[in-house]
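As you look at this complex, bear in mind that one protein chain is not there, while each of the others sits in place.
We call the chains A, B and C, going by the order they appear; numbering starts again at 1 in every chain.
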Amino acid sequence: MPAPTTPKVPGTYIFDVADNGRAYALNRMLGSFKDPRNREMFSADEAAYCDAYKLNPEQKEAILQRDWNRMLDLGGSIFYVFKLAVMDKKSMQDLGGIFTGMTTEEFVAALKAGGRHFG
Amino acid sequence: MPAPTTPKVPGTYIFDVADNGRAYALNRMLGSFKDPRNREMFSADEAAYCDAYKLNPEQKEAILQRDWNRMLDLGGSIFYVFKLAVMDKKSMQDLGGIFTGMTTEEFVAALKAGGRHFG
Amino acid sequence: MAEVIWGLATSHVPSIGAAMDNHKTEDAYWKPLFDGYAPARAWMAEHTPDVAIIVYNDHANAIDLAMMPTFAIGTADEYQVADEGWGPRNVPVVKGAPELSRHLLGSLVDDGFDMTVCQELEVDHGLTVPLSVYCPEPGDEWPCAVVPLLVNVIQYPQPTAARCLALGEALGKAIRSFPENIKVAVFGTGGMSHQLAGARAGLINEDFDRMFLKAIETDPESLAALSREDYVREAGSEGIEMIMWLIMRGALGSEISRVHDTYHVPASNTAAALALFENVAAKTTA
Partner (left out) sequence: MAEVIWGLATSHVPSIGAAMDNHKTEDAYWKPLFDGYAPARAWMAEHTPDVAIIVYNDHANAIDLAMMPTFAIGTADEYQVADEGWGPRNVPVVKGAPELSRHLLGSLVDDGFDMTVCQELEVDHGLTVPLSVYCPEPGDEWPCAVVPLLVNVIQYPQPTAARCLALGEALGKAIRSFPENIKVAVFGTGGMSHQLAGARAGLINEDFDRMFLKAIETDPESLAALSREDYVREAGSEGIEMIMWLIMRGALGSEISRVHDTYHVPASNTAAALALFENVAAKTTA
């Protein structure tokens, strides 16, 4: 029997246990935003907060620059990444636009027109 | 099919999910002793520590009086209860004596003689 | 003995909850979706369960990345509503049904399902939005007690679709063996097709969704035979949530009838659907 492997689907992130391992500090920091005190602490000094959660330089840069695509590339889980977007008052549609190279309005319009189709 | 139920074996505590529910505060407090800072805090003011963990009066009394049998009767899990014994520098043999109405020496001797036999 | 009176499949998109919380259900954007719910809501209001078993997934709120269960069941007296980043939803605390939970747990573990036991659990939109779909105006308390049943769908490897259907069948058997005469509803939540991140974000596959909506009644085995990759490719990375519908479906048994369904695009970034099934077997024995 071959080794079980995570499916690869083009254009799609599939968060797996290996991603959990490599992005553990990143996702843990993002997950900490469940607690309003942590949200305040992050806002007060973002870089120090990243350091306290032991983010590596790539992870920290992606957070500080709000490089949403890079957060995903580095193994961020969308449900964790979204917690930072919420703090920035960004909606999932805003992120959808960023992920697909559209404006939010274009992305919302594409959904209203029945969504995006592939394959 | 009849409802699954926890086995009853005379002279034996079987910690089950219902015990977990009724003794949740008690076991959580005992479990907190994993952290040396919590051990210090408990020792500094036992009653206040019990209150902080929302122990009910029966649970609190059993802790403050070191009523080891009652801790078990109230749903304490032996692995959690033992953490308090460790703080008191009591061994599992000391507890074995208490649970069986023997001195520690008698209990140790019974084990050296091949253990206690039932049924 | 307890019986399953109905099963509800429904999306659990947070913005559906927010639309209700913010009184936007009559807005042009949301009205078609909520109009689609109306017949199901009216029927459910006439067929009220004592307990709802809600099959859902946590979304980075109560389950930590340090320890991720495949299947978990809540056994608590009550479940607080999670703060997902914008404060908890202003809905009642969720009352548990600990005796039923413990009975189900014992039966499922005896049947070889390796459940994780949650004695403490905050519930997120995955559970509370479906409750609001059932009961939009709960007042001070929800109209039924709840057993949360959690499924890992966010970290590969998720359970297979086949395993979910098998869990549902064992769940149905476990419910029917509970000695109290209570009425139980089972909620399967999540879906339809959606993908939040990546170049395919905004994916909607209506053909797949409509096939699934039909087959969940008539041929769940065909859905159980699909691989994780099938679900992700056809329905998007988050569309794999649909495997949770199979747990509801398995619990309902073979004699069911469709009360109502609805399908709508979009609910923010996703397709949303509702499908309500009556357990005809329970009706005839009642």
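A few comments on the model shown:
Definition applied: contacts are C-beta pairs under 8 Å (C-beta built on N, C-alpha and C of every residue); 3 or more make two chains touch, one makes a residue touch a chain.
Not measured: the values here are computed from a predicted model.
Across the entire complex, the residue among C:L8, C:L33, C:A52 or C:L65 in touch with the chain not shown is C:L65. Although one chain is not displayed, chain A still touches it through residues 1-5, 16-18, 20-21, 24. For chain B, the list of residues touching the undisplayed chain reads 4, 6-7, 9-17, 20, 24, 27-28, 30-31, 33-36, 39, 72, 77-83, 86-87, 91-93, 95-96, 99-100, 107, 110-112, 114-119. Remark: the residues of chain C touching the chain excluded from display are 65-72, 105-106, 109-110, 112-121, 155, 157-160, 162-163, 166.
By our rule, only the chains that are shown with their structure count from here on.
Separating the centre of chain A from that of chain C, both taken as means of CA atoms, is a distance of 25 Å. Between the CA-based centres of chain B and chain C the separation comes to 39 Å, rounded to the whole angstrom.
Computed centre separation for the pair chain A/chain B is 45 angstrom, with centres defined by C-alpha atoms.
Among the residues of chain B, none is found touching two or more other chains. Of all residues in chain C, none touches two or more other chains.
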